[in-house]
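Here the complex is missing one protein chain, while the rest keep their positions.
Labels run A, B, C and D following the written order; every chain starts at residue 1.
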């Protein structure tokens, strides 16, 4: 960004998963441009798009790609945008530290556990070698992008899931719930696991080519499959026409490594980074 | 002493006619009516905001399924729209809250109104009223981070209550409404005329007899109104259940040790979530809102009637 | 007078030795137990409430310093210890000032209309009254729905300070109206009659006699209403106020966050620093709310006339 | 029993004849009651100069007829007392004289109340102007919670009286109400800080400050102790030089002591067991107490009931 003193507003809204990235970006940005007011709302990926496609926001955080229905809404309102991948995430399946029997689950096993109307209520039912321990399930709120992504990848349909588990918008619920229940199992973003690694144990996932543990490396290398995913921000063309928005997005992209590190996400690969730069250049050119 | 005033003369009769215009008075009147209409507009606004999406909702979901279905999973792929789980959770939490707040509130009120000496009363009554003003987000925090660990620690068996559960939400809510119930029942007991108490004492009653047989029955409509108000606050309370009550709604949960979504918790979660406007899921928020509105409307009607009755007895 | 056929087994205390019976104090254990039970209720209620508040204080103790109001929230977990809630505090102050400006005049004027001008034998006035009583019991989250559907979207005011202020004003409007009516009603009829008997008009009577006498009650109700508005989170959640904001509002159309919302977002985070910060912010919120309530109660007890 | 308990009105009292106690109404079941219309009475003397006249006045609260068919005059610069048992409608009639009943929702006056020949309830009459001319003092002293000065100045201010010097006006009103000497050094203190009797005199001062022609008083002494009562009674006698006074009292001795005319009301129970106030007898005070025309009056003043 140039040395000019900018002012005005930058409105970001959307995914709670991506919010920590945008909040970190906003905090860093404030140090260089103190008069630009960046607000980061968390209405969930869909809620963010809803506002984005009404022209109420400049940038939409998303933990999944935009849906067709949302594209239509944007098109109807004449909102044009660019999709930028800003980080990677590895959805992490966690169990209690007291769980000494399970280290790795296959996608099929996860599916038997989580598919709609699943009758699995005991670890024994997952694998006969597992002990006779009741299974208690935890997961994120059903209106989150994380839920959409997990159900899509594991159960094959977005939103298709058994319903009798403890769902919550509150991160603590999964952390505390799994940590405090010997037979507990849950899933959420990699960040939350990192922050609570002392209380929880992450399972490896076998997506068909052996057990892979979730980590920065495996996520970046795309070997943690199918649960590693990209995280997006969507930038509206109208937004970029505003000097301060363009400046903020530029800053976001330039400082993306610091931001990802601070938010404890999985950094972009070099390849992703250059794509990002190209995309953004195109966007700026269009503006 | 000279004053320029004089008695209204005998010719006064004709001067009685309305001559003077009073523009201030008529302007003020218009202003007042306009102000009073704001509350009407508010109600109309609420109804409009609720009705349209609710109609949209019932175009796609049968009312029968809504009121009899036992699973509420609008955000899952396999959708079900039976509102009973939300209603059940709401009433479980409310029941727990009342079980705590009614005895504590009523007992405090009886003590304050019949036993405490005036000085104690003068100090304690305002403190109770003060506590009635604690924001509910505070109780949610306390429920999750103070009551919950305590409950887990003291729980006799291994498998303790869930991290979010109806019990702690109910307890926190109970504590929250104690001041309301205590304060309003105390008011209605204080409104029981002295003469009734004196009548009872003059018939050789003890203090307990006066309290339980004369004062409480005489104040009963005020007490009932306080309890109904407590119920309606509990039913409409959002933050405590959102923070501490859980989100399960795929089945009716009656076990207070499990978490479950109340009507308000569902609304708060979903309306801050990612559902697109105009979708069925979005409309479901308003359908639940409309039901909540109707339930509290009915409770208010009861409470208003009670309060009115209690006013009429002595005024 | 008495029917001789009627026989009852009751007798008077023996008049020849009533003095003795008087001094045989009956022991009444139930009496003592009842008293203790009632006292226990009060004690339990009080100690639980104070224990909870004390616990919040302890929990937030480390954060109870100027950082709370001089620092902005941070998006950087590594810098949580230097974060505060300035934007939320200022947002709350903005909202509450606006609520005072919007809600108090409307509320007080409505109350004057209902108490002094409305003929309550008319159906529309009774309906109006019923409507207000009923609004007072509508859950706050429903007002959030109203704000979302009508004020933010249909009226196009968006997710701004003014939307929040309007929604909270409507929410506490019944509180102001009801309290003001009580205060006006407490002014004895004799004062009004005396004024009318001197040839005063209605508005003269209301503005020169009734309102000045009702000021303490109105002030009390107003402060209580504002303090309720300060603590409300539910309608703001529906209004999408769950937002990370590092700047203070600078106008009616500015984005905002508020203390209860900030507390709520802190609570949903799993890091213990957030829990501490939440406790600190709660103490700040409680200090404001309880201070306002204390002023209200003091005003009422001190200045309200007992006629 | 000596008869000093029933002193005659002040000696300077002009001779005014008693109204004939014949029933001019045709309502059945009422043996004798009411008064004939004043002007038709033969024995009418020169002093009779009614400033107000009630004729066939009935007052309703909603559907309930609280007082029935009252016909009586109010004589200028005389004190007219209304007595009778509780609930017989004395206050109701009194309030109908300056349209204070307008303030009670549902209250309604039938018949005519005329003031200098003008019907007070005619459509175009402004009740505020009425009250400006016909003031009222209430049972319980009800000073405004303002300073003594502001209490007295209130009426002139709200009625927009052109006052050259408000201080003088306040002083004169307080002097006329025999209160000046007691309060002249504390005009800025609250009216509520006075004793009951002083408060009542303040209320009288407040009333005469707007220079009304008639002063209505509803049991002005019943909340006062005997000494304060005596002061107010003296004051009334003095005020009757300048003002027409109508007073309601439950105290027969008081009526006998201060008034020139007395109206005796009672409550009758009708076929539906409803109680209605009725004027039984209106007469010069001396006559009414020593030689009542109606048996019920006699019963009442001799303490046989009430």
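Here, a contact is a pair of C-beta atoms (placed from the backbone, for glycine too) under 8 Å apart; a residue touches a chain by one contact, two chains touch by 3 or more.
Remember, it's a predicted structure, so these values are computed and weren't measured experimentally.
J.: Among B:162, B:214 or B:239, choose the residue that contacts the chain missing from this document, as touch is defined above.
T.: In the full complex, the listed residue that touches the missing chain is B:214.
J.: Using the definition of touch stated at the top, determine which of B:58, B:115 or B:201 touches the missing chain.
T.: B:201
J.: Residues on chain D that touch the omitted chain in the whole complex?
T.: That gives, for chain D, the contact residues 1-6, 85-87, 225-226, 229-230, 252-253, 256, 267, 269, 275, 302-306.
J.: Give me the chain C residues in contact with the hidden chain, please.
T.: Counting only chain C, the missing chain is touched by 1-3, 6-13, 15-26.
J.: By the contact definition given up top, give the residues of chain B that touch the hidden chain.
T.: These residues touch the chain not displayed: 117-118, 193, 195-206, 209, 213-214, 217-218, 313.
Operating definition for what follows: only the chains that are shown with their structure count from here on.
J.: Compared with chain C, which chain's mean CA position is the farthest off?
T.: Computed centres place D farthest from chain C.
J.: Quick check: how many Å separate the C-alpha centres of chain A and chain D?
T.: From the centre of chain A to the centre of chain D is 86 Å.
J.: Chain A to chain C: how many Å between their CA centres?
T.: Chain A and chain C have C-alpha centres separated by 40 Å.
J.: Express in whole angstrom the distance between the two chain centres, defined as the mean CA positions of chain B and chain C.
T.: Inter-chain centre distance comes to 12 Å.
J.: Two-or-more-chain contact residues of chain A, please, as numbers and ranges.
T.: 42-43, 47, 169-170, 172, in rising order.
J.: At least two other chains touched by the same residue of chain C: list those residues.
T.: 201, 240, 242, 267-268
J.: Are the chains arranged, by touching, as a line, ring, star, complete graph, or other?
T.: other
J.: Please list, in label order, each pair of chains that touches.
T.: A-B, A-C, B-C, B-D, C-D
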